[in-house]
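Here you go, one structure.
Every protein chain of the complex appears in place save one, which is left out.
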Amino acid sequence: MAGTGKAHLRDASDILLRVEDMVVEFPVDRRSVVHAVSGISFDVAKGETLGLVGESGCGKSTTAKAIIQIPRPTSGTVNFQGTDLNTLDDAELRAMRSQIQMIFQDPIASLNPRRTVRRIVSEGLVVSNTTVSKPGWALLGLAVILAVAAGFTSLWVLLAGLLAGLAGGFIILKGVFRPSIGGCSDERVDEIITAVGLDPVEAAKRRPHEYSGGQCQRVSVARTLVLDPEIVICDEPVSALDVSVQAQILNMLEDMKERYGITLVFISHDLSVVRNVSDRLAVMYLGKMCEIGDSDLIYAQPAHPYTQVLLAALPDPTNPHAGAVDALDSELPSPINPPSGCRFRTRCPRAEAICAEQEPQIAQVGTGDQWVACHFPLADGS
Amino acid sequence: MVVLLLLAVSMLTFVAMNVLGDPLFNILGPIAGDTENPESIAKIEAAEAQYYLDKPLPERYVRWLGDFVTGDMGVRFASDGQPPVSGLIKERLPRSLVLMGMAQVLALAIAIPWGVASAAGSLGGTPSGPRSWRFLAPFFLKATVIAAFAALLFGPTVTVGVVVWFVVLLSAHQVAGTNSVAKRFVDVVKRLAQNFSSALSFGFISMPNFALAVFLYYVFALKLGLFPLRYDASDSFLTRMWQLFLPALTLSLPGAAVYQRLLRTDLITTLQEDFILMARAKGVSKRRVLFRHALRPSMFSVVTVFGINAGALVGGALVVETFFGIPGIGTAVVEAILREDFPVVLAIVMIVAAGFVILNFLVDLLYSVLDPRVRS
Amino acid sequence: MNSPKTTGVLLDVNEYSVGFRTERGLAQVVDKVSFQLERGSTLGIVGESGSGKSVLNRSLMGLISSNRQVEEGSALFDGEELVGRDRQNFWGNRIGMIFQDPMTSLNPVMRIGRQLFEPLRQHLAMNKEQATERAVELLTQVGIPEPKRRLRQYPHELSGGMRQRVMIAIALAGEPELLIADEPTTALDVTVQKYILDLLGELQTDIGMAIILITHDLGVARGRTDDIMEMYGGRVMELSPSEELFSDMSHPYTQALFSAIPRVDQPKHTRLTPISGAPPDPIEPPSGCRFSPRCVYAQDDCTTTLPELRGSDEHQFACFYPVGTDASMQARSTNTTRGHTATGLKIQTAGTS
Partner (left out) sequence: MSQDVSTEAVLEAVEPEAAQEAGVAKKKLGWGFWLAVGWIVLIVLLAIFAPWLPLKDPNENFIDIQGKGRPPYGPSADHWLGSDQDARDMLSRTIYGARVSLVVGFSAVAFGFIVGGTVGLVSGFVRGIFDKITSFIMLVLLSFPALILAILITSLMERSLWTIALTLGILSVAPVGRLARAASLVFAEREFVLAARTMGAKPSHIMLRELLPNVLIPMSALALLGTAIAIVAEGGLAFLGLSVEKGSTWGKLILTGANSRQLEEAPWIAFVPIAALFLTVMALNFAGDRLRDYFDVRELAL
């Protein structure tokens, strides 16, 4: 594992996003640093769904957030349609934001509780293409200054001034900031709300806490679709949902993909969900890439020992790999000082001496789109 | 960080006193005004020299700081022999510290059992049987205390009424199992008791300490004569402690109510945690779960407010000392401010601010004792 | 160790119901559930959230006690009636329980040793040395390396998997005859999950205690339980030996649940068949069978009469049109021809709902 190397990157024309040698580290205290992501490279073609799979602590969510630069990666390039996002300053980055969107794991927490669902969905339009807030700020500031100045004369005037300032500010806040969304976008908002399976009339009245988890996740999807994004990164979108609702959301995601031609990066710890959703698949362990390639190939013949262990442990009722290899009886090493060489070696049933000294490079398995970073890959993928 | 804070506080007070007030006038009184007659001019120069009033402000501040750090808090603004400030502090500070210390201890001693009792209901679990001693003991305790109060305050007729009421309530408890009227009666009383407890805690929070002082003084000192009317510095140690008890109680009740409400809210949140359910599923008794498992993780906001409350406590002590006539640091600072005797004010403000900062530092240490996660 | 009678029924529950009085009326969260648990066997209780599976077990154990709770029916634990009695003396020494989230199920400010000693001292009256020695034994039994050192550590110093093992050790300390595991591995990673489930299996064979494994994941229940009881809307939908539930499922809800799960052996982008609609409201449940509003086979009698459990002794189900019988084929075809079920659920002919 510990896959450095970029042999698996394709140079086809329709590559939308290309991440090279991305490193993300968080300082813990003066001396030590958490190596959350240490040199990840992958690419995503237009219309494709890339699954990012791994257990908790493998850095998949950190990778997702680093792609949209919240926070920015420590090093490495994130090339989106020809521009490296790392080099953009905040303003330029904000202009690109509408093209890369994100859906979160906790459906209810990712929606502002104080606003109606329809307003949340249309928020994207208000935010991305209006610069209305400048005059709003000026008016609010003026109102407060006026109130305080009047106050110097006598206390009653101060009180009246403060109240007037507050009321004025409130009206400004409500009035100026709620520009009437342009004609066309009203239909677009309603169209998308219906597309994700919600009722626009209902949505205009009700707030997030009046919706179930599944419905809230539909709102999140609608909110991103309104901006007509190129790529949507889904960070464990269905993990918090029940099986029956999970199926509804996965079907809806597939429909939205076809209808709006969006590309998905789907992050999950559940291999059966990823199997259903993704065209290509990347398996991560402790901040490194183990295996990447076409999902049919990998699920049929996992090349990396870690992928095999994951598949064997899966409690899916009809799992052909069940019990192929016994469970790992050890703990995940700490990301503050990860093992040398291949990071899986401390738990890998096939580890040899070389695994500790030398980091395995990513190499192709056979002739298909399957790449693995391991000194002793499972040739036959038993 | 702590030093920086103390410097900022002292600078703020120093500037305020000098810029806003008129130090010269405070030292010499009206003489400072008439600059014609030579004799007062001499006095003015002498005072200016002694208090370095002729020097520019920053220099005077540095000079004052130098002295203060070495323990010499300068001399008071007073024409009669300028006794050193530190003498005043030494005499009055211990008295106030005892008063405030007693108040905080009393506040916690009242708040913790009261908070735990008011939160215990949310733990569920079958209430102890009406005949078990765990039910009867607190019941009789409450009954006797209330009856005693009634006897002292309202005389025999009311006391008899109270006793009858408790007998009825006890028999209702015994019968509650079978007859539903008694059960409903018991539930109503229990609900009223809970409402009374939260109303009481609200009452203590809303009662400002000066109003509370007047009220307690009226009830306990004037009417019941339980407490002495005046504080007398010359009395024996024990009587002085007893004299300090009522003011300390006045100071502690609002604090106790705040701590009780915080502890109750935190306890109710903690009691919903999984590890409490786990403890119950282990067979741990209700009392042990409350005190051994739930109390410690719920003490956080009480400890935080304990630190912040110290600042407010000084203000409270000031009011209570003035009302009860206790010559403590509170009365000293009020007199000093009124007379703009600013070395005294500066010294007291510095001591109080230092006390506040050090106490909050100790509170932070207490966090790591309470929660090992903070240590790592 | 109390003498482990190896055979016979340990827990016999019949017509057991739990409801909560709320402003809007009685929320019937568990409705007339009946099942039996042999000594030393494992019962899997499967159901989605809101199905009542957790409330059933926690109220059986008497952990939920509020004056708004309404308990009916009977539950005999080793012959003693549980319902209506104060069950505090059962906790820990006769019934043990472990919970879902290892992060919050151990007291964060108390050393692991002390949390282990509590049941040992209380139920087995052990002194300090005996308790320490027994604690080390228990920790080794659940597969924790360097047990002595662990006793002095705090929960936050251990990983999720380790903490779950400590919780199992604590639950076993009182040597209970029944261990209730409420979603024990939901919060854990797949690899650690497999180890914990294997561990529970081994412990059962060593100690011979009965286990109730509560989970929302059919896969977790398969192969690790002797019988599976499936719950929906507070009622039992199907109760059968675990293998038989998968090979010859009878209740439409089991079939719907099974077809909604994404499977590793299906090719990518296969269309899932979700169960449309949402779980029932316990205060105003749908009349008749509670799954009828979401069931593709629903006929008129499903909406009027509440189907009782039927079928053979081992394999029971609560449905008039069990899957695979020609009655259900007939029901399905009538619904597809008229385009909707008796409860108004639309049936897309192309099968993509």
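We just call them A, B and C in the order they show up, numbering each chain from 1.
Note that in this section a contact is a pair of C-beta atoms (placed from the backbone, for glycine too) under 8 Å apart; a residue touches a chain by one contact, two chains touch by 3 or more.
Keep in mind it's a predicted model, so treat the numbers as computed, not measured.
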Per the touch definition above, residue among A:38, A:63 or A:98 touching the missing chain: A:98
Sites on subunit A contacted by the missing partner chain, in the whole complex: 68, 70, 94-98, 100-102, 104, 106, 109-115, 123-124, 127-128, 133, 136-137, 144, 154-156, 158-159, 162, 166, 173, 177, 212, 220, 223, 227
Touch list for subunit B against the chain that is not drawn: 4-5, 8-9, 12-13, 16-17, 20-21, 118-124, 191, 194-195, 198, 202-203, 205-211, 214-215, 217-218, 222, 229, 258, 262, 265-266, 268-269, 271-272, 277, 301, 308, 311-312, 314-316, 318-319, 322-323, 333-334, 337-338, 340, 345, 348-349, 352-353, 356-357, 360
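We take it that only the chains that are shown with their structure count from here on.
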Arrangement of touching chains [line / ring / star / complete / other]: line
Longest centre-to-centre distance from subunit C, chain (CA-based): B
Subunit B and subunit C, separation of their C-alpha mean positions in angstrom: 52
List of subunit C residues in touch with subunit B within their complex: 58, 61, 63-67, 86, 88-89, 91-93, 95-101, 104-110, 118-119, 122-123, 154, 156-157, 167, 170-171, 173-174
Contact set on subunit A toward subunit C in their complex: 55-56, 212, 214, 242-248, 250-251, 254, 269, 271-273, 275-279, 295-296, 299, 309-321, 327-329, 331-332
Subunit C contact footprint on subunit B (complex, rising order): 124-126, 187, 273-275, 277-285, 292-293, 296-297, 370-373, 376
